[in-house]
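First comes the structure, then the notes that go with it.
The other protein chains are all here in position, but one chain of the complex has been omitted.
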Amino acid sequence: MTTLTKEADVPAPRDAGASGAFLSVRDLYVHFDTEGGTVKAVDGLSFDLERGSTLGIVGESGSGKSVTNLSILGLHNPKKTDVSGQILLDGQELTGAREKTLESLRGNKMAMIFQDPLTALSPYYTVGRQISEPYRKHTGASKRDAHLRAIEMLDKVGIPNAKLRVNDYPHQFSGGMRQRAMIAMALVCNPDLLIADEPTTALDVTVQAQILDLLKDLQQEFGSAIIFITHDLGVIANVADDILVMYGGRAVERGSVEEVLRSPQHPYAWGLLTSMPRLSSDVNEELVPIKGTPPSLLAPPPGCPFHPRCDYVDQVAGGKSCSGDRPMLPAGRGAACHLTAEQKQTFFIEQIKPRLG
Amino acid sequence: MLRFFSRRLAGAIVILLVISAVTFFLFYAVPRDPAMLACGKNCTPDALEVIRKNMGIDKPIPVQYWEFMSGIVTGRDFAQGACPAPCFGYSFANSDPVWDTILDRFPTTVSLSIGGAVVFLFIGLGAGMIAAWKRGTLADKVFSTASLVLSSMQIYFVGPLVMALFVFNLGLLDQPKYVPLSEDPAAWFMGLLIPWLVIQIIFTANYTRLARSSMIEQLAEDHVRTARAKGMSGKFVFFRYAWRGSLIPIVTIFGVDLGSLLGGAMITEWTFSLPGLGKLAVESVQKTDLPMVMGVMLFSATFIVLFNVLVDAAYAFIDPRVRLA
Partner (left out) sequence: MRTARVSVVGLAASALILTGCSSGGGGGDEGVSKDDAAKQQVKYEFGDEQASTGPAEEVKGAKKGGVLTVYQRDSFAHLDPAQMYVSDEGSMSTLIHRRLTTYKRDNSGKYTVVGDLAKDSGQSSNGDRTWKYELKDGVKWEDGSPITSKDIRHTFERQFAPFVSEGPVFIQQWLAGKSGTGYRKMLPDGPYKGKHLPDKVLETPNDKTIVFHFKSPQPDLPYALGMAGYAAVQEKGDTKEKYDKKPVASGPYKVASFKSGKSMKLVRNDNWDPKTDAVRHAYPDSHDIQFGVSYEASTKRLSSDSAENKTAVSYSNQVDASSMQEVRSNPDVKKRSLAGYQPYVGKISFNMDRLKDKKVREAIAYALPAKSLMQAFGGSGGGELGGSYLSPTVAGHTGADPYGKAKKPLGDVKKAKKILKESGKSGMKLTFAFQNSPEWQEFSIAAKDNLSKAGFDVQLKDIVSDTYYDQIGKTKNKYDMYHSSWGADWPSASTVIPPTLDGRQVQDGASNYSHYNNPQMNKEMDRISKITDADAAAKEWGKLADSILKEDLPDIPLMYYKQIQLHGSKVGGVVLNDVISGIDPTQLYVKK
């Protein structure tokens, strides 16, 4: 289970070392220098994750969810990226770690599955070779053993006739098979942390379900912690234990899957839910997209980054201004919003829930 | 594989036929009469008639074209004697057999192109990859600037400059000259050194830029990121994953460059007075020497087409997604 506690009174930020979490991210800032100025891709993010559990990170494109995970793996360009804060993996500090250290962790203790298996696999080498490469590197296995391991992994991820297909090139695989191969590659060294960056987005729906099931099964077998990045709430309901909703480089709401999906507290989360089609809804009912556009990361709006798109700015009382004061996300269950807890509940029940059908 | 090559061969023949027809008919579109040029003092209609007959240009142009083309396959008989296949006829200008002349000139062009190409390919790739690897550093800036400057230069400018400096003023290098490799390897090397250097300067610059940009492009590819994400070292990723992909544009351009160099490096050969195919082509055009123009044109075109096929075959070798069919 996750360390995200449901009691609102847990102070934040907590002492990361003391949390005992497998992965602990504290006050993470990731800034890129570009010609147009500094892009604040991740702007003060904290979360924890325990072994064997799954954290779903939801958000629009550009909300900083992918960048967060690339910086955990240290795959950003160090010359152009300014990373500060703390990333502790099993007690080991990753920010500012040497490239050699990160190399030995990548693919070994932490692995990543990318969104588009077509471009993420090299077209020039066989699937087997690409799977066995990290295994040989991290375990020092012989070529032969690594090859056998690749077959075993392909078999495990459900590739029929793995012995033969191991010598195929990625283009000889179907989309779903490629993603299975990708997963096999990520899991070949039994990583403790698996980051899946929209692993099903590029796949069609039936294949999506298969891949999700596969991930769940494998998690049970390997006991890995998974960060599951998606913009699809439907997918996340299926796989995650906890949810982190990101907006403009920050976390705006967190809680268990249940909590966030059943009673979301942030107007942005409401927007996400209402913009998603449901089977049970009336076909004539219009989906309501969130108005406006995602915020510029070069010059994020002051105060609450969501305020230019928020319908409830007028409702905020108590001398707080959405455009002036930045709302903080409380530790544990909660949302970064100036609305009072009652307002949140009332608005959700009265205005949002009916539209969710 | 076999199907690929036979299909491409058929395609090549069609291309060559088109090129030959265009060359042949364009030649006659220019209002110049090769017989008139060959006809000496007090040229009269009878004399012209005799010359036309000797040259085989007394018949209608399509018939001439047919005779020329079929002669390549079957051979022909001329006043100068029998001309076995592949027969491109005899030069209008000096009555030499065209095919023999081409074979005689080809070694010069081969020496020039292959020698130059080896140097520019390797130095260019090396410099480009270093620039990509050290992107943004001083080394990158030096290489990039140098290659930009050099690639905007022209052989006919750099050539005489290099000659003036190293041959005429300093006397360090030999004047360009072609001596067959079999005759005197040292003289062969020294005689071609300057042309190689000059071809190299210009081509290397292009290859540096090409290698740099395609490496940088490849380094941004998803699969390269994947390789890094699975813990492969920077060097490994660079030389295995990124490099393989960056070869494709390089091989493409190299194939075209080498093919056209082998078909005759006109400007280079002209600049250095080297008796290769390119110079032969220019001279033949000036002399209205149709059989020679046709012969050189087809020979050069064959190389260009051939190298296109080789480039495609190389794609299949580099990229398993490409299938030869």
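Order of writing sets the chain letters: A and B. Residues in each chain are counted from 1.
One rule holds in what follows: a residue touches a chain if its C-beta (ideal position, glycine included) is under 8 Å from a C-beta of that chain, and two chains touch if they have at least 3 such contacts.
No experiment lies behind these values; they were computed from the predicted model shown.
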Among shown chains, those touching the left-out chain: B
Hidden-chain contact residue, picked from the options B:D174, B:E217 or B:D319: B:D174
Hidden partner chain, touching residue among B:M36, B:A85 or B:V149: B:M36
Hidden partner chain, touching residue among B:L16, B:L150, B:M163 or B:I318: B:M163
Absent chain, residues of subunit B that touch it: 30-33, 36, 38-44, 46-47, 50-51, 54, 79-81, 91, 93-96, 101, 104-105, 160, 163-164, 167-169, 171, 174-175, 177-178, 270, 273-275, 279-280, 283, 286, 288
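Simple rule for what comes next: only the chains that are shown with their structure count from here on.
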Between subunit A and subunit B, centroid-to-centroid distance (C-alpha), Å: 54
Subunit A - residues contacting subunit B, complex: 73, 75, 79, 99, 103-108, 111-112, 114, 116, 119-125, 130, 133-134, 137-138, 169, 171, 182, 185-186
Of subunit B, residues touching subunit A in the complex: 136, 221-234, 240-241, 244-245, 318-321
